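What follows is a set of notes on a single structure, which appears directly below.
Removed from the display is one protein chain of the complex; every other protein chain stays in position.
The first chain written gets the first letter, and so on, giving A, B and C; residue counts start at 1 in each chain.
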Amino acid sequence: MPVLEGKELRIVGFLCNWCSYGGADTAGVGRFNQPTDLRIIKVPCSGRIDPLFVVKALMNGADGVLVSGCHPRDCHYAEGNFYARRRLEIMHKFLPILGYEPGRFEYTWVSASEGQRWQQVVTSFTEQIHKLGPAPKIVGPEASDTLSLMQAAL
Amino acid sequence: MKFQKELKDSIRKALPELDVVIGWCGSFDPLHATPHFIRREEDIDKLEIGPLSVHNLATYLPGLRSKKVGIVVKGCDSRSVIELLQEKLIDRENVTIFGFPCTGVVDQAKIKKALGHVGNVQSCDISDKSVVVVVGDQAHSLKLSEMLADKCHSCRYPDAIISDYFVGDKIGDAVPAKADYEALETFEKLSIPERFGYWLKELDRCIRCYACRNACPLCVCRDHCAAESRDPHWLSQENNVRDKLMFQVIHAYHLAGRCTECGECQRACPVDIPVLMLKQQMNKEIRDIFKYEAGVDPEATPPLLSFKMEEENITEKDW
Amino acid sequence: MAPVKYLKSTDLKSWLGELAQENRVFAPRYEGDAVIFAPFDPEQEIFIKYAATAPPKKTVFPQSEKLVDFMYSKDPEDLSRILIEAKEVLPQGTAIVFGGRPCDVRGFTMFDRVYMSEEATDIYYKARRDNTSFITLACDSTENTCFCHWVNSSPSDPTGSDILAVPVTGGLLLKAVSDRGESLLTSKLLSEGESKRDEAEKVIKEVADSLDQAPDLAQAPKKLLEVFDNIEFWEEVSAKCLSCGACTYLCPTCYCFNITDETQGMKGSRIRSWDNCMSALFTMEASGHNPRPTKAHRLKNRVGHKFSYYPDLHDGVISCCGCGRCIKSCPAGVDIREIVLKAIAFEPTVTEG
Partner (left out) sequence: MKIGVFVCHCGSNIEATVDTAAVAAAAREFPGVVFATDTMYTCSEPGQDEIVDAIKEHNLGGVVVASCTPRMHEQTFRRTVERAGLNKYLFEMANIREHVSWIGKDREANTNKSVDLVRMATEKLLRNRALHPKKFTINKRVLIIGGGVAGIQAALDCADGGLEVVMVEKTSTIGGKMAKLDKTFPTVDCSSCILGPRMVDVAQHPNITLYAYSEIEEIKGYVGNFEIKVKKKATYVDWKNCTGCGICMEKCPSKKATDTFNEEIGKTTAINIPFPQAIPKKAKIDPAFCTMLKKGKCGICAKVCPSGCIDYEMKDEFITEKVGAIVTATGFDLFDWTVYGEYGGGRYPDVITSLQYERMLSASGPTGGHIKRPSDGKEPKNVVFIQCVGSRDKSVGRPYCTGFCCMYTAKQAILTKDHLPQSQSYVFYMDIRATGKLYDEFTRRAMEEYDTNYIRGRVSMIYPKGDKLLVRGADTLMGTQVEVDADLVVLAVGAESSAGASELAEKLRISYDSYGFYMEGHPKLKPVETNTAGVYLAGACQGPKDIPSSVGQGSAAAAKVLGLFSKDQLESDPQVSIVDIKRCIGCGKCIQTCPFGAIKEIDFRGMVKADVIETICQGCGICTSTCPQGAVQLQHATDNQILSEVNALCQF
């Protein structure tokens, strides 16, 4: 189903199973209201997240991507989030080179007990994406298809 | 080149113990060189090194892993060899490295631009200062410094960092004419949406030949590259600019902290897409965040294959 | 005698503009530092001084094309019953390719023997081929990599073209080669060209004379088969090959393709895209076995196909047009001429016993 026109933007979340997914559950159990834009993809560990998933999501039309894992030192797999931090950080800095505004992608750490923090993260990230508006979309096979659309938008 | 004879002598000495020595020789016109595989004594005479020795021959090493291979390297090429050694993709005992002091190589794209078109080249004379190309009975004199590859202007390693034989006098610590990444400044002035448009426009003409990948000395997956696999299925085979750009991102990311910026990807591109820039941008981040430079220390670990509990240069978002 | 017309250089864009009213017109222009065939755009300069970086192959044989759009739908009574609706996506409309070189355009005749043969027709190829006209530019200069004259062609070979354009003072002399070509020469922008005919002949002759003596390739098919099993020979000539697809994709005569289905939810497309025999996946079998495991095997196929297997099947026609792009654009400087000559010259060493 397409995003609710004018109401929602497409935000993809990659959450580790042990901490952040649980944190999002805790937020749910606590009935902490959140914007509805985010869709969560559960992965075992933030170390499983290939930063290229983030690029893929954006290039396929996501307006924002949020990654969340266990706090450093608390990784269920001991080291996953340490690797993730480095990898995600360089992709975070690289996306503006490709032409995606800084802020389209963020990564953070939320533990299973931090329901309130999760609510805070989702709310402020969603606001951030709404402030940025829809991300540039690659529409047809040829560059000109997208470029003419971008021209028209300007 | 003064040390060319010395180099040939070294190769002659080493060749009996080796299956092959890779260097350069003349190619289809006087303006080009081509990789030269020396297997027999008589092949040595054809060897030519100089500003036309553009190819990074380290690219061939992983494919010849089981052989005893000699390789002639420029300073920049030696960094690729170090990187391959560091990642244990080649074995030190199987590689004999011939180094020489490199004063820079030409960028064929710049020559083509200067001449408007290359055409029928009759001769090419390169001195310390100039490149004189005769095309269709007309001589064009070009300034060598203007024809050198960008990487040569910011080169800090003119001598091979690692070698078994080094011919000629080492240049030593070179003071680069330009700072690292100066060439990126024009691009960096673009606004974010302009950058998006820039890449789409440039990548549009990509023919997906993967010369950029196959010329890269560190793209060791080659036949098993994710670009063409269905499992994982990252890219479709469709001719669309999204997948073309996505591949370049995959390439740049997989080289993050490994790329030595030899520029082979861009040189190899048959349709002249500035694909090196993505890797340079990635490397610039690696340098800023991890204070790391690839291909200088065979014992180092690439930053994305390691971590620190506390990262000095990563500031996470405060929510 | 076919009519000849003269077109002033200054009128070129206007003429193409006229043609573009009823046809899709492709012309070479700079994209970055490369010259590429692109849809005609009066805002952009056409570049016809030298051969383009990439040939106009994609105008008839696109880098990728949808063959079929398909859609799954379910029987509402029984959701496990799936209805598949497939729709052929046949190319529509007519096209004109301006500015290809004789080698580029002659390349399509290699396709024709395969895709429009008596036994089988590729409807997608045919739809474009039949509806595309070629206004080809004769070469007034050559490059070190040019060798059309080795393969029974010349810098002014009109084979496969509809109009041959020869550069003359101030413009182009346009000669209709086919009826279709003739029908394109009706514009008021064109003037009578008879007076320029001699000048054009002179240009053509001068270029032809500038080429060196072509070697005799008659033995190539046989000799290449002789070295077929000589893996050492192929390992040596392919040593510097990087196994990329630049040669193949820039080749005006390489016609191989791959077919993949790309599905998204309940719909998708069957896509045909260029493939190349330099790639390991080209011959990868489902079992994991690969009959061409190394670049030596693969380069052997590329050279062998053009200079031996294809001529054997098609009356001795070499399926190389001699444009030289594979040499010029090869990142490692692999020279197909060198390999063919080496094979012809190859004498097996006779060992006793």
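Everything that follows uses one rule, which is that a contact is a pair of C-beta atoms (placed from the backbone, for glycine too) under 8 Å apart; a residue touches a chain by one contact, two chains touch by 3 or more.
Please read these numbers as outputs of a predicted model, since none were measured by experiment.
*Asks:* Using the whole complex, pick out the displayed chains that touch the missing one.
*Replies:* Checking the complete complex, the chain left out touches A, B, C.
*Asks:* With the missing chain put back, one of A:A112, A:I129 or A:L147 would touch it. Which one?
*Replies:* Checking the options A:A112, A:I129 or A:L147, the one contacting the hidden chain is A:A112.
*Asks:* Since one chain isn't shown, list which residues of chain A touch it in the complete complex.
*Replies:* Its contact residues with the unshown chain are 1, 3-4, 7-8, 10, 12, 18-19, 21-22, 24-25, 27-29, 31-36, 39-45, 47-50, 53, 56-57, 60-62, 70, 73-80, 83, 87, 111-114, 119, 137-139.
*Asks:* Provide the residue numbers of chain B that touch the chain removed from this figure.
*Replies:* Interface residues of chain B facing the absent chain: 87-89, 220-221, 224-226, 229, 231-234, 254, 301, 305.
*Asks:* Spell out, residue by residue, where the missing chain touches chain C.
*Replies:* On the chain C side, contact with the omitted chain comes from 72, 74, 78-80, 263-266, 288.
One rule holds for everything that comes next: only the chains that are shown with their structure count from here on.
*Asks:* With chain centres defined as mean CA positions, report which chain is farthest from chain A.
*Replies:* C
*Asks:* CA centre of chain B versus CA centre of chain C: separation in Å?
*Replies:* From the centre of chain B to the centre of chain C is 30 Å.
*Asks:* How big is the gap, in whole Å, between where the Cα atoms of chain A centre and where those of chain C centre?
*Replies:* A distance of 45 Å separates the two centres.
*Asks:* On a C-alpha centroid basis, what's the spacing between chain A and chain B, in Å?
*Replies:* Those two chain centres are 35 Å apart.
*Asks:* What are the residue numbers in chain C that touch two or more other chains?
*Replies:* 64
*Asks:* Counting only residues that touch at least 2 other chains, which ones in chain B make the list?
*Replies:* Chain B, residues with two or more chain partners: 201, 204, 238-240.
*Asks:* In their complex, what parts of chain B are in touch with chain A?
*Replies:* Touching chain A from chain B are residues 192-201, 203-204, 234, 238-242, 245-246, 249-250, 252-253, 256, 278, 281-282, 285-286, 289-290, 303-304, 307-309, 311, 314, 316-317, 319.
*Asks:* For chain B, which residues are in contact with chain C within the complex?
*Replies:* That would be residues 20, 27-29, 32-37, 39, 55, 59-60, 109, 112-113, 116-121, 136, 201-202, 204-205, 207-211, 213-215, 222-223, 228, 230, 236-240, 264, 267-268, 270-274 of chain B.
*Asks:* Using the touch definition up top, name the residues of chain A that touch chain B in the complex.
*Replies:* 51-52, 55-56, 59-60, 72-73, 79, 82-83, 85-87, 89-91, 93-94, 96-101, 106-109, 117, 120-121, 124, 136, 138, 140-144, 146-147, 150, 154
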